[in-house]
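Just dropping this structure here.
With one protein chain held back, the other chains of the complex are shown just where they sit.
Labels run A and B following the written order; every chain starts at residue 1.
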Amino acid sequence: MTQYIVRRLIHSVIIVWGCATIVFFLLRAIPGDPIIQLLGPEYTPEAADALRAKLGLDENVVVQYFRWMGNLLRGDLGSSITGAESVRDAILSGLPKTMSIAAVAFIIATAIAIPTGVLAALHRNSFLDFAVSVVAFVGVSMPSFWFGIILILLFSVQLDWLPSLGYASFSEDGAWEWFSHLILPSLAIGAGYAAILMRFVRAGLLEALSSDYIRTARAKGVSERRVVIAHGLRNSLIPVVTVAGIQVALLLSGTVVIETVFSIRGIGRLLVGAIFDKDYPMVQGAILVVAVIFVGANLLVDIAYTLIDPRIKYD
Amino acid sequence: MSKHDTIDWSVLSGPRVSRRTLLQVAVASGSAAYASQLTGAAGAPARPRPLASLQDPVQGGTLRWGFGLGQIPTLDPAQVNLGIVAGELLSNIFSRLVQFDEELGIVADLADEWTVSEDGLIYTFNLRPGLTFHNGDTLTANDFIYTYERTINPDFASPQANKLALVTDIQAPDETTLVITQSAPNAPFLAVACSRGPGRALTPISQRAVEEMGDEQFGLAPIGCGPFMIDPATVEVGGGFEMNAFEGWYGGRPLLDKVIVQLVAEPSTLVSALEAGDVDMVDIVPLIGYDQLAGNDELTLVEAAGTNWIGLAMNQARPPWDNVDARMAVAKAIDRQDLIDTAFFGRSTPSVGFLAPAFGWVYRPPEEVEDPQAFNLDEARALAQAAGLDGLQPGLIGTPADQRVTETIRSQLSEIGLDVQLDQMQTNAYVERRTAGDFDLTVLGSVVDADPDDGCWNYFHSTGPSNSYAYNNPEADRLSDAQRQSSDEAERATLLQELQTLISTDVVYAFLYHSPDVTGFYTYVQGYKAIPEQRYLETVWLDQ
Partner (left out) sequence: MTDASIAVAGELSAGAAPTRSGQRRFWRRLRGERKALVGLILVALLTLVAIFGPLLAPYDPEADDFELFSPPSLDHPFGTDSFGRDILSRMAAGTQVSFTVGISVAVLSMVVGVTLGLIAGYFGGWLDSLIMRFMDLLWAFPEIILAVGMVAVFGAGIRNIIIAVAIAYLDDFARVVRAEVLRLREEEYTLAARSMGASHSRVMLRHILPNTLAPIIVQATFAVGLGILAESGLTFLGLGVSPSTPTWGLTLNEGRDFIRQAWWISVFPGVAIMITVLGLNLLGDGLRDTLDVRGVRDAA
């Protein structure tokens, strides 16, 4: 087990390093540089050269790469080219937002998925089952930004119940302000995940209900309600946990678009904006963080999986 | 240079310089960007004062201000290159030597009076006593010397450094006296380098603050000297920031307690935010939301005439656009009123040239102007036929921001057999392609400065910095230079109008429209002072 974890850990580090390296060189392979936009339309070649030198962009790419790697190992991600901000600060301010959206989306998705999944499984092949799964498919087939816009229209502009944009800090603005700003964006991306999770819950529960130990429990005269809740549901949640790692990736992808709809500058919008502006250090830093979260989450899930499900053994 | 000898530059001295005086000097001295600041509406200049209100202003309250930008990379004045950040945000954080009134006349700010030597080379500013920065440090003439040295330092690479190119000497004989010497008369100097808003090059910077904070931190939350001070804990580059009233401002405490600047990149989200009451005011009303917001009687929209012109540039380095008939075919195929009705729901002025509606002394409405590019589909088709345009697929490059215009142009030009290919990209990529001359067509214009000279000399003179399409007509050069050197407003207007007709005839651009400057807020927001392109918020208060 320890050996497995060490091997996976090394593997994960290599993937993250590979991502960072490819991004570094890919960015510099893009024609053009950020200088023109920085200096404005009336720039002079001299000013452009001076700025390039100041930003260290005039050096050999390999030299730049090793300097960046060296700084990275010391925990220094550098500064934004287009602004005064340090990459670390930008990420630290973006991360809580993205994570909050993802977390609330996950909670919303779970709250929808478990009851509907159970209902669908218990009434397997009924019209209810059919209807629930069609609704679930509708959920994943909607573009999330479109759903987000419709939510704003309904809950902010028409009903005036929830804020239409922005993010509120949990520690400064309080729990309700924080949560109320997250409901709509989280719902917009959570709808799709609810559908995915629902299918896992349904399938897991069906599998569990047909298993030997449930049959044994039933034979012992345990009530059906207790069978479902105590045995079936618990076992059906194992697969739900196992897909959590992938959920992180999906929720991260989802936030990229939804952060734009709701004017929240989380990691996703930070990254997209930096790509547009060719803000090299910011793109590199943000990609690194995304890759670490993504790879790390999957590592954790795979390890957790062995702990939850004793049937699985790693060699 | 003899011309300068005849001008008495000391008329630029003041605690106040009227627009007309400024204009005469600017024009006489052949300076452009300067006069740009002066050419607002006519009328007697007055001290800035709040819009009339039935009630007395009330102190207190928080203004939530929606701002249509995705991020503000820096607030260090010497590094800001976006006019909107300078005119609307920096102007509230920093006071300068001088500021504007509602007619764009120049009035006292940190300097309560100043003199300009008769030869126009030496500016002597007298600072108000007892000025302080937001951190409590005293603000003296020495701070301007530090600022000057910081701005022109090549390692600092300030995009504003060129505004100080003529400065040869800067001295502080005592704490409240600043003497700046230049190598040649430079009429735009006050407006371009020293004014509250546009004047970023000489915005007083506290040396102690910069040294303590470092350039980076200073750029995020600068220590200013204006009516509002940034709360550093609230600064988010892509989110916005909060500004609190500065008790120690020389003009007295501003009426608002706090201004929350909330960045909203998406125009539709900005409109929703105002309608939903999530913000009290927006910086600029997106035209897509104008009708909707105008129909809401809880809101006030304030519209000012535009100082800009927008046209369709055709790359003359590429055939067939080197042929004036080809360009004229395109120009005559564009129905400007229909373009404005479709793209902006009627919210713009059709453009017959580079002279914008804000310049009352030279602007003539389309119906009074002989327009070589007047919409005429039959003539356009004949010209297109002759120039062999039928079936061509020129590329029109643009950004998502001008999609409504480019889509409409594409549709209109299909009438003369052009199958325009829209090539849309993000701003950075767009600027690169345009700078490199890698395009057939693009929508372009002068959007920043306020003087007709700035919108013509740079663009149409053979040596103009924005003339990237290699337009070279000696007659245009002559007229561009002559209007700069003319000291008589009427004569200058004639020259400019003549130049406008020439430029239209040569179809350097197919001229399209002039857009208005519109801001919007709830009716309880009172005291807004309409200074074109500026938002000075110290007079604003909330009637709640």
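Definition applied: a contact is a pair of C-beta atoms (placed from the backbone, for glycine too) under 8 Å apart; a residue touches a chain by one contact, two chains touch by 3 or more.
Not measured: the values here are computed from a predicted model.
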Residue in contact with the excluded chain [from A:6, A:30, A:61 or A:107]: A:30
Omitted-chain contact residue, chosen from A:6, A:111 or A:134: A:134
Sole residue of B:406, B:446, B:519 or B:539 that reaches the chain not shown, by the stated touch rule: B:406
Residue numbers in subunit A that touch the chain omitted from display: 4, 8, 11, 14-16, 18-19, 22-23, 26, 29-30, 125, 129-130, 133-134, 136-138, 140-146, 149-150, 153, 157, 189, 192, 195-196, 199-200, 203-204, 206-207, 239, 242-243, 245-247, 249-254, 256-257, 260, 268, 271-272, 275-276, 283, 287, 290-291, 294-295, 298-299, 301-302, 305-306, 309, 311-314
Sites on subunit B contacted by the missing partner chain, in the whole complex: 267-268, 271-272, 275, 286, 288-289, 291-292, 342, 345, 399-400, 403-404, 406-408, 410-411, 414, 420-426, 429
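Here is the rule we go by: only the chains that are shown with their structure count from here on.
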Complex interface listing, subunit B residues touching subunit A: 70-76, 79, 81, 154-155, 157, 159, 161-162, 215-220, 236-239, 262-266, 268-269, 272-273, 275-278, 426-429, 431-432, 435, 465-466
Contact set on subunit A toward subunit B in their complex: 31-32, 34, 36-44, 47, 50-51, 54, 79-80, 82-86, 90, 93-94, 149, 152-153, 156-157, 160, 163-167, 260-263, 265, 269-270, 273, 276-278
